[in-house]
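The complex is shown incomplete by one protein chain, all other protein chains being positioned as in the whole.
In order of appearance the chains are A, B and C, and numbering begins at 1 in each one.
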Amino acid sequence: MSVTIRDIEIGDTNPIALITGPCQLESLDHARMMATRIAEACAPTGTRFIFKASYDKANRSSLKTARGLGMEEGLSILSKIRDEFGCPTLTDVHLPDHCAPASEACDVIQIPAFLCRQTDLLLAAGETGVAINVKKGQFLAPWDMENVAAKIASTGNERIMLCDRGTSFGYNTLVSDFRGLPIMARTGYPVVFDATHSVQQPGGQGTTSGGQREFAPVLARAACAVGVSALFIETHEDPDNAPSDGPNMIPVDQMADLIGTLRKIDDLMKGR
Amino acid sequence: MSVTIRDIEIGDTNPIALITGPCQLESLDHARMMATRIAEACAPTGTRFIFKASYDKANRSSLKTARGLGMEEGLSILSKIRDEFGCPTLTDVHLPDHCAPASEACDVIQIPAFLCRQTDLLLAAGETGVAINVKKGQFLAPWDMENVAAKIASTGNERIMLCDRGTSFGYNTLVSDFRGLPIMARTGYPVVFDATHSVQQPGGQGTTSGGQREFAPVLARAACAVGVSALFIETHEDPDNAPSDGPNMIPVDQMADLIGTLRKIDDLMKGR
Amino acid sequence: MSVTIRDIEIGDTNPIALITGPCQLESLDHARMMATRIAEACAPTGTRFIFKASYDKANRSSLKTARGLGMEEGLSILSKIRDEFGCPTLTDVHLPDHCAPASEACDVIQIPAFLCRQTDLLLAAGETGVAINVKKGQFLAPWDMENVAAKIASTGNERIMLCDRGTSFGYNTLVSDFRGLPIMARTGYPVVFDATHSVQQPGGQGTTSGGQREFAPVLARAACAVGVSALFIETHEDPDNAPSDGPNMIPVDQMADLIGTLRKIDDLMKGR
Partner (left out) sequence: MSVTIRDIEIGDTNPIALITGPCQLESLDHARMMATRIAEACAPTGTRFIFKASYDKANRSSLKTARGLGMEEGLSILSKIRDEFGCPTLTDVHLPDHCAPASEACDVIQIPAFLCRQTDLLLAAGETGVAINVKKGQFLAPWDMENVAAKIASTGNERIMLCDRGTSFGYNTLVSDFRGLPIMARTGYPVVFDATHSVQQPGGQGTTSGGQREFAPVLARAACAVGVSALFIETHEDPDNAPSDGPNMIPVDQMADLIGTLRKIDDLMKGR
């Protein structure tokens, strides 16, 4: 089964697509700059991308960290990026009544990992009819995602992608179990690997999450060799000064090289 | 710091209180019967209890399992139980706009473990002014609960209890790390141990969670010896036929004995 | 099933016995001083103890840390302590041919956790006929200890104790799963809880293991409330300057109080 998002077909026999962008929306100008640079990084390999950004970081470790622009301004920016760049857009939602407005500005609604078992959110997302990218909860086994997908599919919307972003492993640490990718693929839905959040060090003893940016390309390569339909990789022009997820975002000036490597592995595995 | 709920003081020098009741509300008659039997089980030791039941199981493993009576009917039942039995009531909420109505029928609002990082829910709960019982996410370290409590406390509501219900340990398994109880107690807030969900086997390969009821008393005893302010123990007159969490609920006819044992350990530890 | 070691009966209806002493033998004088102080700490409650010390730390994190006095001198000291104090002695062995000599100086041979699957060591230990205390490997589930015990029992020696010292939980961390104690008890063999090594932080990024001494009494209390036949607690007059396991040993001047508390919980649970 593949999911077509605008003119991008996402499936296990298609070239990997990218879900990419800054973690958090900063301004229209910043989003434009990032979309421009991402398009440039993707051009040499003809890699298709979905522009991802969040309008609200609704579950941050601490109250003291920035939450974002809010839904109205955020969705307006995403809508403009889609119009100007012709790329599909994706954002995450946190409450059922966010789904309808998000589905007007975005081609993909993303369900955060912590919320992947919230039935009302899954149903509201499904009912919009746009594609849904569900992150596997850090607390879930990969085979448990079948029930999650079934909740969405009960709305008649089968445009579902299942995304691995790591599994709890002791305290403040995630581990990527690559057996999970083929296990989730047994559902028939396209599988996405989130290389950014898989290297997050959630919580920690302070007030923000840490990360190990240096391992994001390592795990992304592994995912391509295992076989995935898309990769989720957040990027920023200056990660160390980004308002969120800085420790695990890839500097945008390294994206072209990384995409080049990943596409080679993906082409090899998919027999191109 | 202790939290007073109606006339029950919950703190680390007070006798343990119980948060108890059936997992899911079934009917007013059933709730009355359960409250009666719980009151009987608590009477010999003079143990104080908060009646707990859910009106909506919003995050069940599968869509095919029962969700409950809904908010309106559920809150009406909880309100009647409070009036008739004079006991405080507790229910869990899943969306910010559930907090205000829940706070009218209940003395304690409970934040589910999966949702313990959702800032808007924590703030809405805090703003009601009623006491809040926050479950530690299965994906969180105990020291990370300090940030969770700080989000609630930012509303000016310091009537907070922190509740351990197990931590992810491999797939479909939780483990109770008893170091977590004194670590969470460093915040100054009363600490609750949830013996029912700590023995849950989340997800599993089927469509419901399993459980190991036989270990709930074992872990409850351990928690009392470590030292807690309250215990959370779900109970039912016929767990194997209960609409949810059957595999880990204690049969209500075993509650008096269990409470007796737990109170003896608690009395010993608190020097009574 | 209980195991009698000299005149101490170790079983789930007997008062808890202690396996205690310094982690590592330092000298005959030091061992005498420790045995004297331990005997004093045990006297008020009439608690029986087995004197434990290692002659060789054969599996330290790094080569640069002290290994100990060696087998010959170490066993000679243990033998003298047994004669002078009338207490049983215990030491750990690392190679099959250590078992016979160790069994002459000691009443209990201990199998280290890392070695609990080494068939030849288990058989050699069993064949000595002395009691065997096997630590559960950090990598093993509690139910897997049945096979370990069966290897020893195949020698005709059923004087077996099964000891929990924590289970791997992410990196450099152990967790104590208290469900494991009743699970191991299903074998019929007495179960021991090792409060010292359960709070070890194995490895770490440096060259020694860390520890969280403050949680050893916490977990020991929990174990007594769950129900055990014996506790393993290492102690030292100056843990911070001990040659090994300093971060998790209890100062000997705190032992009397700790034993007093543990005996009260144990008496309560065993109906005395």
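Points worth noting:
One rule holds for everything that comes next: contacts are C-beta pairs under 8 Å (C-beta built on N, C-alpha and C of every residue); 3 or more make two chains touch, one makes a residue touch a chain.
Being a predicted model, the structure only gives us computed values, none of them experimental.
Although one chain is omitted from the display, it touches the following shown chains in the full assembly: A, B, C. For the options C:Arg67, C:Lys80 or C:Lys264, the residue in contact with the chain missing from this view is C:Arg67. Across the entire complex, the residue among A:Leu123, A:Val175 or A:Ala256 in touch with the chain not shown is A:Val175. Mapped onto subunit B, contacts with the missing chain fall at residues 169-171, 173. Listed by residue number, the positions of subunit A touching the unshown chain are 167, 169, 175-179, 181-182, 199, 212, 215, 218-219, 221-226, 264-265, 268-269.
Annotation for subunit C: contacts to the undisplayed chain at residues 58-63, 67, 94-96, 114-115, 117-120, 137-141, 143-144, 147, 150-151, 154, 167-168, 171-172, 202-205, 207.
To be clear about the criterion, only the chains that are shown with their structure count from here on.
Taken together, the touching pairs cover every possible pairing of the chains.
Look at the contact of subunit A with subunit B and you find the same residues on each copy: over half of the numbers used there are shared. Look at where the CA atoms of subunit B average out and do the same for subunit C: the two points lie 37 Å apart.
Between subunit A and subunit C, the centres computed from C-alpha atoms are 49 Å apart.
Between subunit A and subunit B, the centres computed from C-alpha atoms are 34 Å apart.
Of all residues in subunit A, those touching 2 or more other chains are 171, listed in ascending order.
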